[in-house]
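One structure is given below, encoded as structure tokens.
Apart from one protein chain that is not included, each protein chain of the complex appears where it belongs.
Order of writing sets the labels: A, B, C and D. Residues in every chain begin at 1.
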Amino acid sequence: MVMNTKSTEMSPEELATLTEQAKQEAAPSATKILWQEIKADRPALISLIIVVAAILFVMITPLFINTSKMMSTDILAYLTPPLHDHFLLGADANGRSIAMQLIVGSRNSIGIAIGLTIISSTIGIAWGLISGYFGGYVDWGMQRVYDFMMMLPMTMMIIVLVTIIDNYNSVTLTLIFSLFYWMGTSRLIRSRTLSETKKDYVAASITSGTKPLKIIFREIMPNISSLIIVDTTLSFAENIGVETGLSYLGFGLPPQTPSLGTLIANANDPNNITQYWWTWLPAAIEIIILCLAISYIGQVVSRAANASQRRAGK
Amino acid sequence: MWKTILRRILIMIPEIILLSILVFLLAKAMPGDPFTGSINPRSSATQIEHLKQLNGLYDPWYQQYWNWVVHLFHGDLGQSYQYHEPVTNLIGDRAINTLWLSAFTMILTYVIALPLGLYAGKHDGKLPDTVIRIYTYVTYCIPFFVILVIGLWIFGYVLNWFPTTGSVSPTATGMWMIGSRFLHVLLPGLLGALFGTVNVVQYMRSEVIDAKNSDYVRTARSKGVPQKAIYKHHIFRNSLLPIAAFGGYSITGLLNGSIFTETIFSYPGMGMLFIDSISYRDYTVITALVLLFGILNLLGTLLSDIILSVVDPRIRVN
Amino acid sequence: DSGNDVAAAETKRAKLSDTYKNNAKTDNKANNKSTLKVAEPNDSPFKGITEPILADNQEDSNVFSPGGSGNLFNIDKNYKIIDGGLANQKLDRDNNTVTITIRDNAKWSDGKPVTARDVEYAYEIIAHPKSTSSQYSSDFERIAGMKDFHDGKADTISGFTYPDGEDGKKVVIQYNALSPSMKYSGNSFIWGTVAPYHLYKGVPIDKLAGSDQVRKNPVFVGPYKLDKVVEGESTSWSPNKYYWGKQPKIKHVTINVVSSNSIDKAIQTSKYDFTSPAGVMRGTSYKNLKKLKNYKIVGQPDLGYNYFGFNVGEYDTDKKVNVMDPKSKMRNKNLRQAMMYAVNEDAINDKFGNGVKWRAKTLIPPIFGKYADKSAKGFPYNPKKAEKLLDDAGYKKDGKWRTQPNGKKLVIHFGAMQGSSTSHATYQDYLQRWRKIGLNVKMATGKEMEMNSFYDTLQKPKQNKIDIFSAAWSVSSEPTPSQLYGADAPFNMGHFVTRKNTQLINDMNNDKAWNDSYRTEKFKEWQKYMNDQAAYVATDNSYRWGPVNKRVKGFDIGAANNEFWSNLSLTSSKIK
Amino acid sequence: MEDGQELLELNDISTSFKIDGQYYDAISHINLTVKRDGILAIVGESGCGKSTLATTIMGLHDTDTTRISGQALFDGQDLLKLDDKSMNDIRGAKIGMIFQDPLSALNPLKRIADQISEGLDYHTTMTSDEKHARVMELLSQVGIVNPERTARQFPHELSGGMRQRVIIAIAIACKPDIIIADEPTTALDVTIQAQILDVLRGIQAENHAGIILITHDLGVVAETADEVAVMYAGEVVERGTTEQVFNNPQHPYTRSLLRSVPQGNQDVTHDDLYVIEGSVPSIERMPQTGDRFAPRIPWIPAEAHEENPSMHEVAPGHQVRCTCYQQFYFKSLEETNK
Partner (left out) sequence: MSLVEIKDLKVHYPIRSGFLNRVTDKVKAVDGINLNIEAGETYGLVGESGSGKSTTGKSVVGLEKITSGSIKYKGVDITNVSARRNVNYNQSVQMIFQDSLSSLNPRKRVLDIIAEPLRNFQHLSTEEEKIRVLQLLEIVGLSPESLYKYPHQFSGGQRQRIGIARAVATNPELIIADEPVSALDLSVQAQVLNFMKKIQREFGISYLFISHDLGVVRHMCQNIAIMNKGRLVEVGTREDIYDNPLHIYTKRLLAAIPEVDVSKRQERQQQRKQIEKMYNEQADQYYDEEGLAYPLVQVSPTHFVALPKEQIIDQLK
């Protein structure tokens, strides 16, 4: 057509300079904004450092700890108080070092939390996006499944499943949890997807010939990314505590597997609460600090997301 | 309206059937059976075998399920293996305790959370807001059961302010009984409320902020309505609406929480019954409880939707 | 064979008495006005079944015990049935009959007299084809007509006759043979409680456990009557004016279930007078409570023990009898003994027992002062001996682990149930010590098993998942072990059967056994034999103990104290 | 009641908003008067500060983030100095306001009757019967056919036009002296717009109120207003009677605006509309000295603009900011294509 013939000749150099100029004018990306926002907020920066350091620490250190040796009982060290013998944080009723269990336990618990967050968020996001985008019968069917899952009494179902599965470990446990933790995300994502789908840029993509799945994941998803990030951060904070509750009831990880939950479960004996506080308190404090730090980061993330929206409004 | 409710209830039926099959199968899939644990030299092994047969534990699952359904339609959920009592009676007793505890916790939660949320929303970004938000975040991050255990220890044992076990004092009679029941749920309810407010506070806060910045509030101000009245008639009322609906949804959370609360406070409700029944493999009770909790969840959602449609004229019409 | 350097000393054992001798003066005002508060330490609510035939749990029996538990007979300290109770029993070895005579003034708490039919009805409840009771066993089939009744072929049990009629006070039970164990309470032939026929008669037996008669408006023959029951939580009691025996002094008693996690705190804060005499208290609690000034710890050896069992055979479901498997991995006696010598029970009990638990020496708990073999040594820690036993039997070391005599690899699976943190530590300690003598022992299924899975596995007629297991029995007050270790006993989960064992168990109740010293002899022989075979080895015994507040007077949990509740009184109106 | 009496006198009003800790003027040095029985239209592009002016008069700003100076004399008092309580006595009673978005401006949970009578609750001592009667009267006054029914309905049950009528009813409930209508018709269809404007005119005729009509639709102004103030970048750049401004526009901005209205007489394929270059600066970027419109007419020499332009009277009652109008001309096609 006319336009093609009219095309202005352009040398590669010219193109490069133009590109360069354009890049200078380019707006910072969302990640950059987020990073700046976090950098500007000292508590958030500290939180981020804490969380990242904690995750790295508990992921790397256990590689140098002989877990089976650590978990072997030494009945002579029964409930050694902190700073006695070689026990920095004391020992539990099995004479096992609390400090070491805390490290390996954090790895297990944080691992479960990360795994759970990744799996459940992935399911939830995909579910919400697909359900919200396609609407109609697809949505209807998916919503029925959602309704059904919502009806299930979660804790009870998890307990029953854990009881059935004889030989479970952290992976199985993560999978079981994941079955029940995607609905919140999916609901959130679905409602945002519904409103996002009504926006004209989706229509524009359709008329531009883009395929549905590409529209869902490449067009819509980036637009709800701030929501996704905020939701994921907050569910991560929440998920750290998920395993502990069940371990407390005795349906979490098996006793030989150290975890924050099995450590905190030491608090189920009122004697331990005061007399042998070191058996559970460090784990509880760790959870609180991690959870607070992550929620704080989540807040900053959501603020950053809002800020970029505000900027977008002008 | 009634038609909508009826339709919603109809929608629930297949879900409930599905749940009943699922839970029935899962219960049977647990290793062991109600008689596995009852081994002691005072009961004889052959008699236990006899009892298993008598209870149809060797029938194929679909037959057991079918029998169960048939009985269900006669209002009979079977006998508890552990309590040797009809499940309906057993759960009936426990349900009252759980509902009483949950209702009390819920009321306290709202009593605490609504003013906090309103206050935080009214002064958003200012000091009280920050304080309230820190409070909610901290409570959100502390594992619920840790709070319960510590609270029980401090207020129940050290200070000896509250009873530490059961749902009512055995000596209480008449009016005292109500007082005693109240006293027994006071501590768990209070702890549950103080540490369970986060959702309601956050929700209320954001609703208030939204309402505060809404156009209709601007309209009200342009009518010359004083600030106080605006909060009362417009902001509070409009923010309360979604919160009211939240109540039904929060039933799920309360029921989940009851498992912990009841175990820790030795409060004989459905949550504790469930944990007991799991280790006893009391199929009939497990099935009935999961089903009941499932139905309560459904009803909670339904209730929320009904509340919403009653209070929100926008929904009432369609 | 001591002479080893590492053998540990005997476990330190607390010296507990079964009575609390309180010399303070009884305070009548306190007895009348104050409430005796009893705690029932238990993690789940009680089930609310007042009828002892139907209740298969300890909680119910504990919280309803002021009602007398329907007990027919008084006993002496050896659990031997003596006269003077609600009824007396007479054994007639010539005619193979048992005559039970109820005392004339025996009444239920509703004022109705206790009748001969009440004695018989208990058997009907046990044996009814649709009964929910788990008490029926083949031993009862020694009663004439019992099997027919149980099979539904007869409406009545023909072995029962009433010389003065059903409403009379006398029952004669026709047996096809009497057993010396019948002299003792808790035997498996004579049921020891009455059931209120006048109250139960309208209720179908399969519905009895759930009926109001059992749960809401029960009647009792003991010193107290039930005032109120809060389902699952508590019972409260006041004196039963129709009680035939000694009238109780305390006018008001409540029994509350308290979770075992909270019981220490509850006692420390003086919330209760004492814990249920038959209630289970943990060793850790003892450590916490023993120093209390206002409580005295009272205890006596428990009717029970923990034990190791070895899987050496299978259950033949057709013949309904256990058979040993000659090829079984654990068949070798030396291996079993070695494993027992390798574990250090004394050290474990020292650490976790807190003085209320100690190493057991035989399969008869020490509470049976007469029958328990006090000279037995059991298996004191002796790893050298263990290694020698293994070496002798040909379990040679091949690298780290020993192999079977036939050269095959040896991996032993240890089955144990989930429990407290101390039980976990104990199991781990076992494993570590077995490994030290070169035995490759692993947890069956990789971890401690949940109780149901554990018994589910063990009760399979044949299983190879578990080679050695740790479990516990609580035993009846009549200690004949046929139900547990007999050839046809399904609870013989290790399937240990030898001719000698069968012989010894049978001898305990043969005709000669009417002679007490013969019987005692046989019990001791059996214990020796079992220790030698080491197919089942008791690991520890413990005290059944509880704290008693110092305001309580007359507290005596000795077996011979047939008037436990009536003998109690208070010395002040406030818990001290 | 005397026609043309001055009701509201705005003297040198400036409003600035706090953005990232700094205050920026959204409107500066506004001088206007509202007369009884007159309709004063305020026109300008989006972001010129029209709404800000309205909300400033009404005292609806958040005092924490807004700084206001100047005087708004009404009835002998300066509205800007009044405390919230005294202002509440004036809002709704003496000055009523009509908002742009008719859906969000009504409380979705309250019945129409309650929303209308709410103002009466605070400004009158009517009994509930009287209030009801007044609500009916108001609803018929704004042209609602079935007032009884509408009164019982909720906002979402009404069409956009009906809702806007209700909002007008709310604004005039207490017979205010001044009605401020901020884009009352922008969200509506033309036919409904015409009806609403009719209603407004009717109200004015009945109540003898003064109306401030904010809009960016020049047609609406031409057909409705008595006086016009053209705003650009927070300033009034031209004001006068409607005839003066439309028939004899002076300021380059006014003239450019009028020139860019599509007229029916152009050739469909070839005639282009006049385009004003650039766009309204955001308040952070607002030039603080010089003619704010100057950057958008680069072909006019810089000298033509006054340094700190003030209003000049070009005819009685007709004022223009800056003298640059004297040198303003439209670029010819050749110039545009250069």
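Here is the rule we go by: a contact is a pair of C-beta atoms (placed from the backbone, for glycine too) under 8 Å apart; a residue touches a chain by one contact, two chains touch by 3 or more.
Predicted, not measured: the structure shown is a model, and the values here were computed from it.
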Omitted-chain contact residue, chosen from D:Phe17, D:Tyr274 or D:Phe330: D:Tyr274
Touching residue (missing chain; options A:Asp41, A:Glu219 or A:Glu243): A:Glu219
Omitted-chain contact residue, chosen from D:Ser16, D:Asn88 or D:Ser256: D:Ser256
Selected from A:Thr19, A:Gln36, A:Ser191 or A:Thr274 as touching the chain missing from the view: A:Thr19
Touching residues (missing chain, whole complex) on subunit D: 45-46, 160, 189-191, 193-194, 197, 216-220, 222-224, 242-243, 246-247, 256-258, 260-264, 266, 268-270, 272-276, 279
Subunit A residues that touch the omitted chain in the full complex: 1-4, 7-8, 10, 12, 15, 18-19, 21-27, 30, 137, 140, 199-201, 203-210, 219, 222-223, 225, 311-314
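Here is the rule we use: only the chains that are shown with their structure count from here on.
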Chain nearest the overall Cα centroid: B
Whole-Å gap separating subunit A and subunit D, where each centre is the average of the chain's CA atoms: 50
Cα-centroid distance, subunit B relative to subunit D, in whole angstrom: 54
Subunit B and subunit C: spacing of chain centres that average the CA atoms, whole Å: 39
Multi-chain contact sites of subunit B, meaning residues that touch two or more partners: 30-31, 152-153, 157
Per-residue multi-chain contacts in subunit C, two or more chains: 262, 265, 450, 453
Interchain pairs in contact, sorted by label: A-B, A-C, B-C, B-D
Residues of subunit B defined as touching subunit A within the complex: 11, 15, 18-19, 23, 26-27, 29-31, 137-138, 140-146, 149-150, 152-153, 157, 252, 255-256, 259-260, 263-264, 274-275, 278, 286, 289-290, 293-295, 297-298, 301
Residues of subunit C touching subunit B in the complex: 35, 44-45, 47-49, 54, 56, 130, 132-138, 209-210, 215, 228, 230-236, 252, 254-259, 262, 265-266, 268-269, 271, 450-453, 455-456, 459, 473-476, 483-484, 489-491
Interface residues, subunit B side, partner subunit C - complex: 30-33, 35-51, 54, 79, 82-86, 89, 93-94, 152-153, 156-157, 160, 164-171, 173, 266, 268, 272-273, 276, 279, 281
